[in-house]
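Some chains have been omitted; the remaining ones sit where they do in the full complex.
The first chain written gets the first letter, and so on, giving A and B; residue counts start at 1 in each chain.
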Amino acid sequence: MLHLLYIIAIIAEAMTAALSAGRRDMDWVGVCIIAWVTALGGGTVRNILFNHYPMSWVEHPEYLVITAGAAILAAVIARLMTKMKKLFLYLDALGLVVFTIIGCQIAEQINLPWLIVLLSGMITGCAGGVLRDVLCNEVPLLFRKEVYASASIVTGAAYLGLEYLSVPVGISIVVACVIGLALRLLSIKYNWQMPKFVYREEWH
Amino acid sequence: MLHLLYIIAIIAEAMTAALSAGRRDMDWVGVCIIAWVTALGGGTVRNILFNHYPMSWVEHPEYLVITAGAAILAAVIARLMTKMKKLFLYLDALGLVVFTIIGCQIAEQINLPWLIVLLSGMITGCAGGVLRDVLCNEVPLLFRKEVYASASIVTGAAYLGLEYLSVPVGISIVVACVIGLALRLLSIKYNWQMPKFVYREEWH
């Protein structure tokens, strides 16, 4: 079940990433690489930091094919995608919570302390988008956008909290996902923002 | 033989990278770091992703000395290099195919599936340039330039295909390199471009 949602999520991430590549006039190679980095980069960064090998896409090279195909499809039907903007925002939110849960679970498997489990969820959910923005030469949206990383942290905390209360794992996952999704979607709908820190002094 | 070409290639990559650093007014430290990242970064990224240690430059620290020396030499003779622009474009193309073959071979040694072998070649050939552009705060040229990553993929595919047909390894390497080089040089000469995906809708 989580696996199926994972596949849907990487497809959705790859498709929206393709549009970011299009904003920078990239060719098909650029489109594919940006899609890979966005959809698979979060888990890759997590695995590098926690020395957890092999990468999912090395064990399952079909993920590379699926995401590349989805990205090129997105470039072809870009006009249609613009009309389905809302659907993709929902799928992106779904991806965020699914990636977060998977990241938490992997960190639990290798017995990391709970704070690192939470961080692993956030890295898995968010680092792909950060890499995408760095490669597209933009300040990562994550650092400025509405409740995004925060939704990931809340999802992970709910999951860990329910687990701590001995709630069965399946229920913990569903509840944590629903809470995280609700928070993310409400924040999009009402344009919630985290307080920003604006500083203009030059030191150098 | 491949080793000799590798040394020539990292020297050439380091020298052209130094000019990129010069466009950003970097000092000698910046010039050396950009040269290292460009010449040795592709293999380094590959090794990190596939958990293949130690790095070549840890086993052979002389690579760091050679590339740093080449980069500083390039800064000194920058005017001369501009005149030899064509030579360096050729050497860069040579580096691309040599790095690609080496990347494929290393992935084969650790028994990765063929799609990942191809990707390993592309990462080894191209990631150094991507890192250089990120550090120089530019959208990676790779994602937009004439047939570059594509030439790497074709080189790797030719190498793997010939190997599959039981052609002796030495011949496979030479033929794959010639095909890749020809493709890259023709694309420079005739300014071939991959189709670009241009998208201007704002979502956020």
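Observations on the model:
Convention: a residue touches a chain if its C-beta (ideal position, glycine included) is under 8 Å from a C-beta of that chain, and two chains touch if they have at least 3 such contacts.
Please read these numbers as outputs of a predicted model, since none were measured by experiment.
What's in place is 2 chains of the same protein, and the file's complete complex has 3 copies in all.
To be clear about the criterion, only the chains that are shown with their structure count from here on.
Between the CA-based centres of chain A and chain B the separation comes to 29 Å, rounded to the whole angstrom.
Within the complex formed with chain A, the residues of chain B that make contact are 48-51, 112-113, 115-116, 119, 130, 134, 137-140, 142-144, 148-150, 193-201, 203-204. Taken together, the chain A residues at the contact with chain B in this complex read 16, 18-19, 21-31, 33-34, 44, 48, 51, 53-55, 57-58, 61, 64-65, 75, 78, 82, 85, 89, 134-137, 141, 145.
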